[in-house]
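See below for the structure under consideration.
Part of the complex only, each chain left as placed.
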């Protein structure tokens, strides 16, 4: 039973516009790894399904790390003393080095310069930079604007606070028939950046909404986390839940115009790796499978050697490989409604592979059964075969060893052609569920 | 000892003309999955070696199937009432839907049309169509001829019978030194079609003839069967013999101008798969190795999961992939004498790999033995080595683990260069048979 068939068959225009609308709603918020921007983001998601907010106090030890102070910001600017704002946080929250310490001072340009971050190669774009674990202050601005600054004194103001408070993340467990879990994780700590990572956030939100309304085999756990420290904190506090994760996906950068990239889990041949490859092979878009590497997003933590969870990462353009990455050019125009919708569809397809993947037993293993008298084979012979091919693959390899995914891979046919054929053959009494397994 | 060296070294013209002659003799016969056309075909083969004819009565249960009624046909035609025959079985037996129920009626063109089969894309060719397991009647004709039929009444006559009778197949066991068997199987149920499958039938016949006159290690079982129901019937009645099959080949479509295709057994790396790949690699013709798939010819049954026999399928052009497939264009001109002869040679080479494949032990495993003083190495050093290379490969890998086929694969040298070198080294006392195995 395809749990998410509706989502897979959703109109791209319809779904795309809803997804993009949510991204647009959240785009202006100044998020960071903690603070009120993050809380406001989780609150918006909470309107769509029962997301829980978890707050961990500053100073809590999580493995090798310590939950840092909570950061909040109200305003920031650079101006000539008494003049108008030249660089203004209210116009674009990327202007502030994210997690910047507070400052209010007047200082000559030569002293200001070490606190300014620009992109010489993209002189009109504002970079996104952070300093979470070293106390610094700074501004990000376009290179052209920096070049236009004349010598003289500047008033700089960052009205932020770094105080004992909380680290916040969102969590939602949607129980299924089994306590085995599928994890969907995305980071939610980036300010006004669309592809990285509002795209992942909105797709995850729609998946959770759809699953909340349906019955499913697996339990689904959704995590909306500040990057790195968020997943580390969750893993430190939830070792038992981590042990129930059978398949997992980190979603990021899935709204741009590029083709898909799926980065394998550390295990390299986990069912999630094979399900993703299977769905991408037949999705009608260009798609590339990347080997695991220990850098990227929160899969770094899920795939650390102590956990080694089967968690891969689905992207379109790969972080750091597209020029708009971590700049003001990663804006709402950079993510396309239909691309978001196609990414949602692929995610739903991958989850449905897991929901449906199992082993069957051919009850007539000696020679082929006579499909013709069951109306499962064309009656006029001599022509080349068609839809019965999926049935023949299933019968030949349903020996209790091969799962539907194995058979899809070996036959080159899409998973759901095989799965639909399995339904027919079950109804005809030619296949039986593999007695040994309830569902893998 | 190369059992079939003579066949491998036969003149292509000589062998080709004999093979084509037999195909031409059998071409006009109207064969089906049962009946007198099939019997006549087996009788012609019987003149060449001691083939047994097996008759299984209608209604016999064979696994999931039941042996169907016997079909015979005497005449068939379409004509305007009182007019000359427009479509005439006597001119071409493809005109009748094979296994067609009898009919004699006069009916308007509009009622006749659903019983007519044509090839719109190849408007001059007559298709070959069958209806074995659903009672139907019909005619096959060229699309152009169908278009020329004017409205009005037509007399249709199919003077056929479908009655309790027998399913007939041919079987021949040529005992060898071992009771282990090599299976050669081909289907013999197609009417006037040359490549599919008179080509397989004639090559199998010549192989059987040659083996009947020679001593060989393996026992050889030849099966000339109606497709699908024939192999199912044989397997249902001969489970013990099936269990003795060590290697097997289905022969089909091996007379056309195309290069070779070998479809692997379900096991995928059986000795037959490796022997076929080995011989084809060095046969001097283009050749492609195909993965197993559960559709095609009788390997579908031999490779059903309950049997999973190491049986592959040797073809030139692949069924369904050449336009002449299952049409009147698959005629005697479509199969070429020298292509048949080259196919025979390749089959003989594959069988001889099995006959000769074994493991030896290098009796001087520490460093190379001094080949020079045994006249097995060139005496003038400094030049690049030649024929001694096969000897060096054999000595290095004859550790009891590697068979001659393993060594041929690893060295890239043809199997018989390795096998001939083994004979020399055995005579020189440098190799010994692997004591553990009689012959694998």
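A few points about this structure:
Chains: A and B, in written order; residue numbering restarts at 1 for each.
Assume contacts are C-beta pairs under 8 Å (C-beta built on N, C-alpha and C of every residue); 3 or more make two chains touch, one makes a residue touch a chain.
What you see is a predicted model, and the numbers here were worked out from it, not measured in a lab.
Of 3 total copies in the complete assembly of this structure file, 2 are presented in place.
Throughout what follows, only the chains that are shown with their structure count from here on.
On the chain A side of its complex with chain B, the touching residues are 362, 364-370, 372-373, 379-385, 389, 392-393, 395-399, 411.
Only residues 62-65, 98, 117, 127-134, 136, 228, 231-232, 235-236, 266, 293-295, 300-301, 303-307, 320, 326 of chain B touch chain A when the two sit together in their complex.
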